[in-house]
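The structure that follows is given in the form of structure tokens.
Left out: one protein chain. Kept in place: all the others.
Just so it is clear, A and B label the chains in written order, and each chain counts residues from 1 on its own.
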Amino acid sequence: MIVTLTTDFGEGSSYVAAMKGALLAVNPAVSLVDLSHRLPPQGLVATAYFLSDALPYFPAGTIHVVVVDPGVGTDRALLGVAWAGQVILAPDNGCWTPLTRRSPEPPRVYRLDQPRYWRPTVSATFHGRDILAPAAGHLSRGVGIEEIGSDCPEWVELRLPEPVLAGDVVRGLVVFVDRFGNLVTNIPAGAVRPGAEVHLPGGGRPRLVRTYGEAEPGTPVALIGSNGRLEVAVVNGSAAGQFGLTAGAAVEVRRPR
Amino acid sequence: MIVTLTTDFGEGSSYVAAMKGALLAVNPAVSLVDLSHRLPPQGLVATAYFLSDALPYFPAGTIHVVVVDPGVGTDRALLGVAWAGQVILAPDNGCWTPLTRRSPEPPRVYRLDQPRYWRPTVSATFHGRDILAPAAGHLSRGVGIEEIGSDCPEWVELRLPEPVLAGDVVRGLVVFVDRFGNLVTNIPAGAVRPGAEVHLPGGGRPRLVRTYGEAEPGTPVALIGSNGRLEVAVVNGSAAGQFGLTAGAAVEVRRPR
Partner (left out) sequence: MIVTLTTDFGEGSSYVAAMKGALLAVNPAVSLVDLSHRLPPQGLVATAYFLSDALPYFPAGTIHVVVVDPGVGTDRALLGVAWAGQVILAPDNGCWTPLTRRSPEPPRVYRLDQPRYWRPTVSATFHGRDILAPAAGHLSRGVGIEEIGSDCPEWVELRLPEPVLAGDVVRGLVVFVDRFGNLVTNIPAGAVRPGAEVHLPGGGRPRLVRTYGEAEPGTPVALIGSNGRLEVAVVNGSAAGQFGLTAGAAVEVRRPR
């Protein structure tokens, strides 16, 4: 069984290592896959985009442990979310709700309240190691999610900033910058018609293309990226560097006249 | 069988990749788990804290390859340490000794001196790839540790800085800063009574709490962290940033009057 780990602990942190130990102690045969340990500290919006962009590619049966937890040390619940044949284990902070909201498959949500599936001693500040990791271990051994938790009728919903349509203009924003300096926005493919104009703060006007290969290296372009949203790039260069923009910057798409 | 890797090579280094290859060449069926490749270069103290905080969570049977090696290229020995059903393979530099010293289970220590379990050619500067990785591969296939090494009566002991008790004051220090800017100290839980006062250099006086949830975001707090030692945090913020402190900073705990 595959168990993935997604955290904001930083690669190489002893917190990640301890979680792996606590998981393998329950099921040494698990197939452990690191997804990310580099989400911004307490960054729920970034986590929501990350999960939305990555989890749809995983097979049914995968168990995902997601620990980005601004509510650490409070009495926020810990959830098990069954969705599309996969299970997400996470604090109740809504990070998974944008993923399931856009999906036709409704989630079933459980509150993890069965201490016999936890470590015998539970710390006040590290439920990832003491509750979520062992719970994932038990799930991976075939324990049902309805055994490790109870039906949970309510949970925190996270709302991502949505692009706004005003007349012929769609106003969105940069939601993250990838390692290539591409500015990935929240503007969906459906809002970008052929011939549309893309306007950046400071006057940047990247040319709309279908793919990088339509422009020379060094050219600013806008295109629908691999996750189905508009992104601004510089071919073999950095749009973030060239335009001096980062996450949060406004991006406008104007329909062709 | 699980084999973990812990190094100071940096993530994505070809040195890590070559070690993985050398290990998988001996046992392609091994379950490879990265713990950290980001320990400070030659940082034995940080490595000792890392192992102490992470290895107790792993199941019996786990094999850990730990390559932080200030003595690379000298004739320092390479050791196999059997402890708590696990095995640690590391250069003889003491990084594992604080872990086993605080444990009731004594280590059995072997010197790796059986070249038939090494790569056929051994470089002068990369024993992690040429000796430790293949040795881990053979162990994971069921070869006994007493076959790949010989009884080793003496080894390097590493002493970590211990907090000092003077009157009603315990003086310790920050041993590492995590990605959240938490200042993790060497002061054990037992030295911190309810009502104690925590004093930082520069006059900081974080309030002692049991968990983050007892204070508002932005508040400096001190609490017993998930590894059983005092840490200073700012709720949803960075204590390292707010107090301008880093590893090595002095921390005092004064008993309540």
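As a working rule, a contact is a pair of C-beta atoms (placed from the backbone, for glycine too) under 8 Å apart; a residue touches a chain by one contact, two chains touch by 3 or more.
Predicted, not measured: the structure shown is a model, and the values here were computed from it.
Student: On chain B, what residues meet the omitted chain?
Tutor: 8-22, 24-25, 28-29, 31-32, 34, 41-42, 70-75, 123-126, 129-130
Student: Going by the touch rule given at the top, which residues of chain A touch the chain that is not shown?
Tutor: 2, 4, 6, 11, 31, 33-39, 49-50, 53-59, 61-62, 178-180, 210-214, 223, 225-227, 236
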